[in-house]
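Of the protein chains in this complex, one is absent; all others appear in place.
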Amino acid sequence: MMTMAPPQASTLAGSVDTLFDVMLALTGTISVAVFVVMIFFCVKYRRRSHADRSNANQTRLGVEVAWTVVPFLMFMALFGWSISLWSRMRTPPADAAPIYVVAKQWMWKVQHPGGQREIDSLHVPLGRPIRLVMTSQDVIHDFYVPAFRQKQDVLPGRYTQLWFTATREGEYPLLCSQYCGTDHARMTGNVTVMKPADYARWLQAHAGTGLAEQGAERFRRFGCSGCHGSQSSVHAPDLDGLYGSTVPLADGSQVRADDRYIRDSIMLPRKQVAAGYAPIMPSYTGRIGEDDVLALIAYLKSRHATTETAREQH
Amino acid sequence: MNSIESAVPPPRSYLDDGHSLRSWLFTHDHKRIAILYALAITFFFFLGGFAAMLIRLELITPAGDLLTADAYNKAFTFHGVVMVWFFLIPSIPATLGNFLLPMMIGARDMAFPRLNLFSWYLYMIGGLFTLAMLVLGGVDTGWTFYTPFSTMFSNGHVMLTVVGVFVVGFSSILTGINFIVTTHSMRAPGMTWMRLPLFVWAMYAVALVMVLATPVLAMTLSLIALERIFGVGIFDPALGGDPVLFQHFFWFYSHPAVYIMVLPAMGVVSELITAGARKRIFGYRFMVWAIVGISVVGFLVWGHHMFVAGQSMYASMVFSILSFIIAVPSAIKVFNWTATLYKGRIDFNAPMLYALGFVGLFMLGGMTGIFLAATALDVSLHDTYFVVAHFHYIMVGGSVMAYLGGIHFWWPKVTGRLYSQAWARFAAILMFFGFNLTFFPQYLLGYEGMPRRYHEYLPQFQVLNILSSAGASILAVSYLLPLVYLGWSLRHGPRAGPNPWRAKGLEWLTDSPPPTHNFEVTPVVNEGPYAYEDA
Amino acid sequence: MSTESAMLAQQFDDAAQQREASALGMWTFLATEALFFGVLFAGYTVCRVRFPAAFAAGSRHTDMLLGTIETAVLLTSSCAVALALRDVQLGGRRVAAWLLVLTAALGLSFLVMHGFEYYSEYREGLIPGIRYTQQGPLAGPMQLFFCLYYFITGFHSLHVGIGVILLLVMARRTWRARFSAQYYTPLELSALYWHLVDIVWIFVYPLIYLVGRAG
């Protein structure tokens, strides 16, 4: 079986394969034993044989209890092993570096904290724990890298995570393994594992603009600045210092302007209308992607920071 | 019995009780209803099989060249929907169960014969919806209907499919109610619970699952339909709804549904092996409790379909340990079947070959199930061909082998004719090899990391896929063969006596084919099942 | 005795066996119904655990007075149908038929009251997917409450509607003396069904109408 397996390219892969091989040996032995006994009985007690058949109908309670209890104990042992490995697979180390993944029909959009973006590919350094924080823009997808023995569904409206530490340089297939529509089979890509130095060079080379700058560009491109800009004639809320502040709403309640609020204000503006403003903002649902929202939030966050510093300077 | 025959002419068999179409379509006779089911189910089996053929043809090459991506998605969805709800779930219960349950407990009919007929009509109506879906262009959600794809994104005929499955679900609920009540209140004098044949126990356990799980599916599918109509619903992530909640509801039905498919097979095989080995089943009480245990614990393991779906870690732990536990009764059954052969007088007739094939394939399928119950392994195996191979070993290697074995075993009882043993043995052996050639490579494919439901795949998977497709063509031939020789036996087969296998069980006491009310005199039972003393 | 033997289906040995079978069949069906509605209650529980405030707010939009009256109506109707069955068992006919009509009438009035509720909710813009005009931070998850509200009460009303028809048929058959002290199985089964409809509502009432009333 070892030759059949995909390459072991993460710290977890070896442990997973060991468990697999042990289980294969156990279940294989039992299966072969049962087959051998079955064939032996079939030959020895075939209709025309003259084998001894005295006391054929005895039921032996001891035998029954034995083959109930022994598999049970074996299964409990396997469960214990599996669950301890599994809790390791599901719990990222505290120092794992985050990378963000947005899935949509039918592509993977990857966003590094430094602003580097990739589509259908992921570059990671060797030997460093990586934590992927993932969400989906439409249906359920699943991030699957066979070489890492890791897999996690990517859900809309929620974040899920997956972690690994790559141990071997090379390119490994990245697959979507939750059925997601027409081009499900084409929602594939590559994970490239690089030496830390190469990775640093790669980050440098692809260091486009930071996330906040991308957001600023989008702020203009999507026409946000047309209403929310300082020279605008439209009566729309000023967004300086918005992030983290408390916003009074039209229905009298108040809400903290966190990521969720900003995202909803862009995608579902009618949901929470700020007090004193007409509900005239159009919804951007379907017009811009989750990754765009991400950039816009980063941009608004940065405007929050700049106003803070400006205030301090006064 | 012989003394009666000399006095009065033998009673008319149920087959001679009217030959008009009307006498069939309005019958209340459980045996005729069983035959109506058998015809419909065979039709759907070959329809679903045709879709499988398209899938295997497409997968011969890594590129998606035979079908478009959409056509491929529709093919596997249709294959799944038809095979699960229109073949596997009704297969053994609605045909063999309907025919045999009243006879095995010594009753004249089911408790509610009209309800029985009504559930066949529900099955047919559900089938018509599904055919309408196919004719109008199909559906591409997969048989699992995961939200939000099925509610917000799919352009297929989700509504028609959902309605079809909903209706056929009620057919299965009504069958379940009928089985439960029949087993409770129609048993012949002396037929105590611990004298019931294991097939009856299996039918009873299956009926429990049908009655308690199917309504959950029905309501869940209604929620999908409403969400599609109104554009809002509790699974909609945009409102804060939870798509994983759908998976909970779906698998609360669909995991027990797996036991709806395999418990009857276990019942059939228990009958076949005792008759073939001419020996009592080893450990009858353990077999009974294993059946009951599987049907109850089967309701507590559904979360093992959701280990990587965003379910809580703690919930996964609980579902994992329960999934390991449910493997124990299955293991007990395999060991007991094997032990039944010990000191038997084994006759390798066709039903016995099917039964032995079942035990082997079921064991391989069950063993790989343990890999999937282990959370750490399931992470990498989930949603790959490993899973596909695993459940086909249980469903196709297990249930279909047992279904065909049962058909071969009770064929003389149902039709009064014998078929060619040579051909039947050949078909059984061919099926065993064809099946393994088709699905064993899929274990390896999954282990290597090929995800399921892929229209195109990486080139390194091609060799195994070709093997699998080659196996599928052998399998297709072996499924067509019984149609020929069983059909031939209807006209030309020699007459079968009441008990051609010299088997035990009340159904073998009456004529073949049985009279309309099964027994001329209600039998009185005074011994346990499988009282083979001549071993 | 004549009705009894005439009503005995051929597959049964005697009337007791037949009655026992029918009762068990009906109770099994009721277990099915419990799980059918159970999905909605499970969905309700999960959503309410996640959004307690939105569910309280949603519940405050419902009409508690009307809901309480509806509950009282259903409880009374349940008693009426039980009394009708009792009357038939004691050999009665006319009183039983009128009690069944009363039950059906109570069921119908329940449906009418619910119609009024739906209408006023439509005017308030509380129907997600059709007319939903709520604003504010809870407006999103509150839609989940209202989805569940319409699914639960809708499916329940469907059952009430079927029950009303069933009860009217039973009233007619009772009036025409189809039942006797020896044979009343269909009536008994219809009564059981009606009680189940009542029981479902007993749980709907606190979960839909009584959340967050104290605050």
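Going by the order they are written in, the chains are A, B and C; count residues from 1 in each one.
Here, contacts are C-beta pairs under 8 Å (C-beta built on N, C-alpha and C of every residue); 3 or more make two chains touch, one makes a residue touch a chain.
To be clear about the criterion, contacts and distances are computed from a predicted model.
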{"item": "Chain not present in the shown complex, as UniProt names it (candidates \"Probable glycine dehydrogenase (decarboxylating) subunit 2\", \"Multisubunit sodium/proton antiporter MrpD subunit\", \"Caa(3)-type oxidase subunit IV\" or \"Cobalt ECF transporter T component CbiQ\")", "value": "\"Caa(3)-type oxidase subunit IV\""}
{"item": "Chains still shown that are in contact with the chain withheld from the display", "value": "A, B, C"}
{"item": "Listed residues B:Ser23, B:Thr68 or B:Ser312, member touching the removed chain", "value": "B:Ser312"}
{"item": "Contact partner of the left-out chain, one of C:Phe110, C:Phe151, C:Phe179 or C:Tyr205", "value": "C:Tyr205"}
{"item": "Residues of subunit C (touch criterion as defined above) contacting the omitted chain", "value": "14, 16-17, 19-20, 23-24, 27-28, 30-35, 38-39, 41-42, 45-46, 49-50, 64, 68, 71-72, 75-76, 78-79, 81-83, 85-86, 89-90, 191-192, 195, 198-199, 202-203, 205-207, 209-211, 213-215"}
{"item": "In subunit B, positions touching the absent partner", "value": "184-185, 187, 212, 216, 242, 244-245, 248-249, 252, 299-300, 303, 310-315, 318"}
{"item": "Missing-chain contacts mapped onto subunit A", "value": "98, 100, 133, 158-161, 211, 258-260, 263, 294, 297-298, 301"}
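We take it that only the chains that are shown with their structure count from here on.
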{"item": "Chain occupying the middle, per Cα centroid", "value": "B"}
{"item": "Cα-centroid distance, subunit A relative to subunit B, in whole angstrom", "value": "36"}
{"item": "Multi-partner residues of subunit C (at least 2 other chains)", "value": "140"}
{"item": "Where subunit A touches two or more other chains at once, by residue number", "value": "268"}
{"item": "Subunit A - residues contacting subunit C, complex", "value": "249-251, 253, 255, 264, 268, 270-273, 279"}
{"item": "Residues on subunit A engaged by subunit B in the complex (per definition of touch)", "value": "1, 4-6, 15-16, 19-20, 23, 27-28, 30-31, 34-35, 37-38, 41-42, 45-47, 51-57, 59, 63-64, 67-68, 71-72, 75-76, 78-79, 81-83, 85-87, 89-90, 105, 138-140, 142, 144, 146-147, 149-153, 155-158, 160, 173, 175-186, 268, 285"}
{"item": "Complex contact set, residues of subunit B against subunit C", "value": "102, 107-113, 115, 173, 176-178, 180-181, 184-186, 211-216, 218-220, 222-223, 226, 229-234, 238-242, 245, 248-249, 517"}
